[in-house]
Every structure is written in C-alpha cells, then in structure tokens.
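Partial view: only certain chains, each at its native spot in the assembly.
Order as written gives the chain letters A, B and C; numbering starts at 1 within each chain.
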Amino acid sequence: MATVPLISDDAASAEVLAVFDDIRTTRDTDFINNFWRALANDPVLLAATWDRLKVAMGPGTLDPLVKEMIYIAVSTANGCEYCVHSHTAAASAKGMTSDQHGELLSVIGMAMQTNGLVTGLQVPVDDAFRKVHT
Amino acid sequence: MATVPLISDDAASAEVLAVFDDIRTTRDTDFINNFWRALANDPVLLAATWDRLKVAMGPGTLDPLVKEMIYIAVSTANGCEYCVHSHTAAASAKGMTSDQHGELLSVIGMAMQTNGLVTGLQVPVDDAFRKVHT
Amino acid sequence: MATVPLISDDAASAEVLAVFDDIRTTRDTDFINNFWRALANDPVLLAATWDRLKVAMGPGTLDPLVKEMIYIAVSTANGCEYCVHSHTAAASAKGMTSDQHGELLSVIGMAMQTNGLVTGLQVPVDDAFRKVHT
C-alpha cells in the first residue's frame, strides 16, 4: 500500500537497526511505527529525520503535549491522514483530555475559517502588526 | 488592496459598531484590525465570526498562548500571510518568548517535512493508532 | 477509524440530541451523517458548527446548489475526501446533473492549474484589479 516496502527488523541493515534502537530507547517502547519502516529504505534520510525529530520534539521551552498539538494542527491543515492519526495517538499518550482535544479542534477549525476569509478578502496587514519586530 | 472596502467607524452601521465595541471591550484596546473592518461589509458574517472566535480563543482547558501558537501553525501551513502576522503579534503580546517562537517554528517545520515524507511514501496507518478510539 | 468515538443516539446527551433533532428537522431526514456524530464529542463545538452551517448554507442570495458546488470546490482544493463525498452527494440530491458536475470539475481543474501557473510565475496583481474597491 506504501510506495516502498516497509522494512522489518529482519530486513534492516545495521545502520537502520541503530536508528530503530534509538527510537525504542528514547520512547521506551518496542514499537516502531510504519513511518520509520518506510523511511528506512533510505538510511541517510531515516537517520537525519529521526535525529532532528528527537531534538525538535524533545525537552525545551514548550510542553511536550503542546508540541503534539502543534503537530496535529499542521498535519490537519496539510490533510495528512497518517500524521493526524499518529500524533493524536501520541497526544493522547501524553495526557490530552477529550476536552483539550475538542478545544484544539475548535481552534484549528476557527483558524481554517479565518484563513479562508482573510484570503478571500485579501486583507492588508495592519501597520501595528508589522511594527512588532522592527 | 483588499477585495472589499475597509469599514471605518464613521462608515459603520449600528450593527457593525456593536461588534467593534465588543471587540474593544473584550481585548481592552481601541484598536480594530483590518480583518474585522473587511469582514464588516457583511454584518452577519462579522458577528458570527467574532462570536465564535471569542469563545474558541477564550478561557478553556488550553492556555491562551498555546491557542495562539496553534493558530500560527494552521495559518503557516495554509500560507496565510496576514494570519501569521496577526497571530504572531498576538502571541508576542501574550508573552511568547523568542525561544518559544523558535521552538514553535521548529515543530512546524518538522511537521511540514514529515507530512511530505508520509504522503510521498503513502505510509499505511498502524493498527496501533487506529485502536486508540474503538 | 476516526480519532474520536462516533456518538450514537443512545450515547448522546440531551444537548447533543437537541442538535441532532434540529438537523433532522431542517433536512427532513432521519439520517445523521458521521461528521455530526464525531463532532458530538464536543457538544459546544457541535452546536456552534451546526448553527453556523445552517445559516451559511440556508436561504440567501445564492442558490442552494451553487453553495454546494462552492463547498465541493473548497473541499477539493483542500483534499478533504469526506467533504468531497458528502457535498457531492448533497449536490446530487439538490439536482446537480452529470453535465453540471463535469463542468464544475472543469472549472476546478482550470483554477487549480492557473493557481499553480500564477504562483510559479509570481504574476504581479494588475492595477486594474486593485482599483476595484477603492
């Protein structure tokens, strides 16, 4: 169903297994989801993507759950089915409540709507907004 | 520059002014940004959009700053220049630090990248993700 | 398969059932499609979305079938599978002929193509278009 084979542990090279191991350790689970098994067809791309994801989604100034919600927001706007499923599952695992999920969806829906209204109206950016960073 | 005239206070109907007043009171500012002045060409749409936005972005289970960041995420994925400017200004006004802004952009960029990889690979959704809500 | 449970009538709260009843009355059918059953996990979002949809898609200056075709156009550009299916069904129910469907798709395809050409060429907006609303 994917455009590439999904690489099982048995079929994985040492280079790929090293990334799988790091995913397992970092996430404290044995489960490797299909995204990584598909990416594993290109070990360099796999390693680069994982290394960067680990940093971007790792400890920082934003709460891990907030990061998952931002990820869901982008994935929804881009219409990525897999990404919505995987990051909604991740957000749930990190404690997202049903109320928070509903509120996340409310904000996404509102943003989608006003994005459309703004573009249809071709609203010029207010000077007040442009002055913020000068 | 907009596809409609921007409605000044002087040109506004009583119906429109009532919404402008509520925006001013709710936000504790005299400033009405161009989005609302453009929307004001359709008083029903103006009132409906503001009424809903006030609730969606108002008090709830998610932090107001988190909501602004979700808004920026959607607006960025949709390529809405005005929306990125206005909600980045709003997030800054609600205390978003430069570090948080950078981290927000990192997550958005990561999500955009993996959205593309997932779609190009046509990764099938893992059963584990589908089981979450059944 | 959804990221939330679909709420059956039996599982619905009084608040949710009131919206379902209004949908049934407005549309003169007993059928509640999955969108509303998924949204019903957040009764406030359900009611707000239905209330607004009822107005936006209700009587006005545009023909109801035209509104469905506009809805299909947006949903197609956004790649929303469910929305294309549901609004194509709604348009058919409102009398869209096969010829009209073909013509709708022709215009959508043409718009998609020229959107891409314009963006790739970065065509500057003609003064003649900007002058329309000043």
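In the analysis below, a residue touches a chain if its C-beta (ideal position, glycine included) is under 8 Å from a C-beta of that chain, and two chains touch if they have at least 3 such contacts.
The shown structure was predicted, so the numbers you read here are calculated from the model rather than taken from an experiment.
Out of the whole homomeric complex, 3 chains are present here; how many copies are there altogether?
6
The working rule: only the chains that are shown with their structure count from here on.
Just curious, how far off is chain C from chain A if you go by their C-alpha centres, in Å?
Computed value for the inter-centroid distance: 27 Å.
Which positions in chain A are in touch with at least two other chains?
Correct list: 85, 88, 99, 103, 106, 109.
In their shared complex, at which residues does chain B touch chain A?
1-4, 6, 31, 33-35, 38-39, 45, 49, 52-53, 55-57, 60-62, 66-67, 69-71, 73-78, 80-83, 85-86, 88-89, 92, 97, 99-100, 103-104, 106-115, 117-126, 128-130, 132
Which chain C residues qualify as touching chain A in the complex?
Listed in rising order, the residues of chain C that touch chain A are 3-4, 41-42, 44-45, 49, 74, 78-80.
Across the complex, what residues on chain A touch chain C?
Against chain C, chain A makes touches at 79, 84-85, 88, 98-99, 101-103, 105-106, 109, 116.
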